[in-house]
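Heads up, the thing below is written out as structure tokens.
One chain of protein is taken out of this complex; the other chains stay put.
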Amino acid sequence: MKTFLLFLLFMFIAALVIVMAVILGDTGAWYFAWLVGTAMIVLVAAAGGVMLDAQDERRAQAAKEPVSHA
Amino acid sequence: MHDMTVVELSRLQFALTALYHFLFVPLTLGMSFMLAAMETVYVITGRDIYKHIVQFWSKLFLINFALGVATGLTMEFEFGTNWSFYSSFVGDIFGAPLAIEGLMAFFLESTFVGLMVFGWDRLRPGQHLAVTYLVALGSNLSALWILIANSFMQMPEGAHFNPATMRMELTSLSELIFSHDAQAKFVHTSIAGYVTAAVFVAGVSAWYLLKNRHVELARRSFRMAVLFGVLATAGVITLGDALGFVGAQAQPTKLAAMEGLWKTEPAPMPFNLIAFPSQTYQTNYGAIQVPYALSLLVTHSFTGSVPGINQLEAEANLRIRDGIPAVAALKTLSTDPDDAGAQAIFHAHEKNLGYGFLVQRYAPDISLVTDAQIDAAAHDAIPQVAPVFWSFRLMVAFGLAMLAYFVLAVIYTMRNIVERKRWFLLVALWMIPVPFLACEMGWLVAELGRQPWTVFGVLPTWMSASTHSVGYMVFSLIGFVTLYTAFIIVEMYLMVRTIRRGPDDIHGAPASHTSQAERLAGYAEG
């Protein structure tokens, strides 16, 4: 249920972002947007990888010291 | 005079080879940047697993890349071999972006892809990362110039017809490069490639997670791919709308076909969610409509309206009649370029020269043209509605499905519970064909929707083809189908084999560093 609500929330956010972008950018400076957007997509993906390692480490620590995790 | 069978066979051959080429291009466009993202993490964190990740995915990248390069050669040849009149008529404009593509992009991509493969031991990590970024930049710049060329066909800007040379000539390179169609189309296509790569990487990773193999590689790849994918999908949808908005103004016939809009309707217009268009009766069967939606989508207002097919056909009829004197005057000018009378007539009707060419299909001698021939040509000015209508809807449906998929995938992977959702991993695996199909549909909408023109409003498709015999066309079609079938079988076999063997085969040692127990501890938390 929690997942479903999260899903709805994020879908709503995505729709909102798309509508905003559409309203702002009928015939926008898309080449520029591509540069910025690509950099952002690459960085977010990279951050996702780094974050997964951080989560793993935290969890490994927690497994070693269950008390401090609780 | 052209043989219409040859024209149709030329179209078929171009469509087959372009659609085939476009199976490999999107993956190259997206995967190159995804490799760059993965390698960035390797260089920043110094963790070996990311090097293994990059090297594994680059194996798949290269199998795909080779066929993309190979079939790209066909495209470079085909304008000249099969569309020779097109090539000489607009080569002054269309050739330039293709040549610039070679100079600026293709060299970059191809030179550095060699270093990307062979340079691991010879370059410092930072240097190799730069090489990977240059490959990604090169392949996407390549797409940029190709799509600038294509956008000239969709929305011919920055050019005029020169009777002295009997062809279109460039008037402004910057208008060509910065045309709204080119801008929206490049970004739409490039990030459609990102989506394709994201679905592919996430799907293959999901398969490993299902099989419980290479789990550490797969978890990281899946996380990175879906973050990459969710942003890219939102971008693709945004740009799809922008492209539709630009296209609505540039090519009303394509828009009418996409929406199955047989008659002009007053605003606010309803949107045909599902319908079965009939070209013969000029009507839709079984339409399910959403009120107001079409006005909102294509004009971004409730009060906007766009012309329907009945109105567009009537307008084409008038434009053809206006274009006929231009063609006649041009013929005089071809033998006597200085004939002042013909020059005056030509300039008065120049705007509709392309429409004059449209009726020449039926009236090779334009001075003998009849009303029936003009009606037939006006009827031709409308593309086949059903294929455009359905390709468009499938593309959009696939896009929205991928958005929903990625949003859910992000939720699962950020909470580290995706490994437990076996049904979802299966969905991810089965999503792999979807972006490829969506890309193919996008090509069909753009190119079928532009018919009967190769350059919209300027040059009809029937005139553009080379004057080959049917025998030649059958020969080349058989050759392409045979070779391409063999190639795709080999490529798919190598892809599947490389995926099945997985990264361990490449690096000897398993890429997994985290123990099963540690991962289970993680599950418990999530």
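The first chain written gets the first letter, and so on, giving A and B; residue counts start at 1 in each chain.
As a convention for this text, contacts are C-beta pairs under 8 Å (C-beta built on N, C-alpha and C of every residue); 3 or more make two chains touch, one makes a residue touch a chain.
As a convention for this text, contacts and distances are computed from a predicted model.
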The complex's invisible chain, by UniProt name, from "ABC transporter ATP-binding protein", "Imelysin-like domain-containing protein", "Molybdenum transport system permease" or "Cytochrome d ubiquinol oxidase subunit II": "Cytochrome d ubiquinol oxidase subunit II"
Chain not shown, its touching partners among those shown: B
Options B:Lys331, B:His379 or B:Arg500, residue touching the unrepresented chain: B:Lys331
From B:Leu12, B:Ile288, B:Ala397 or B:Val490, residue that would touch the chain that is not displayed: B:Val490
Positions on chain B where the hidden chain makes contact: 55, 62-63, 65-67, 69-74, 76-77, 79-82, 84-89, 91-96, 98-104, 106-108, 110-115, 117-123, 162, 164-167, 169-171, 173, 330-331, 334-335, 337, 463, 466-468, 472, 475-476, 479, 483, 487, 490, 494, 497-498, 506-507
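In this text, only the chains that are shown with their structure count from here on.
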Euclidean distance of C-alpha centroids - chain A vs chain B, Å: 27
Residue ranges of chain A in contact with chain B within the complex: 3, 6-7, 10-11, 14, 17-18, 21-23, 25-31, 33-34, 37-38, 40-53, 55-56, 59-60, 62-63
Interfacial residue positions of chain B with respect to chain A in the complex: 33-34, 36-38, 40-41, 44-45, 47, 50, 140, 178, 180, 183-184, 186-187, 190-191, 194, 219-220, 223-228, 230-232, 234-235, 237-239, 241-242, 245-246, 300, 403-404, 407-408, 410-413, 416, 514, 517-518, 521-522, 525
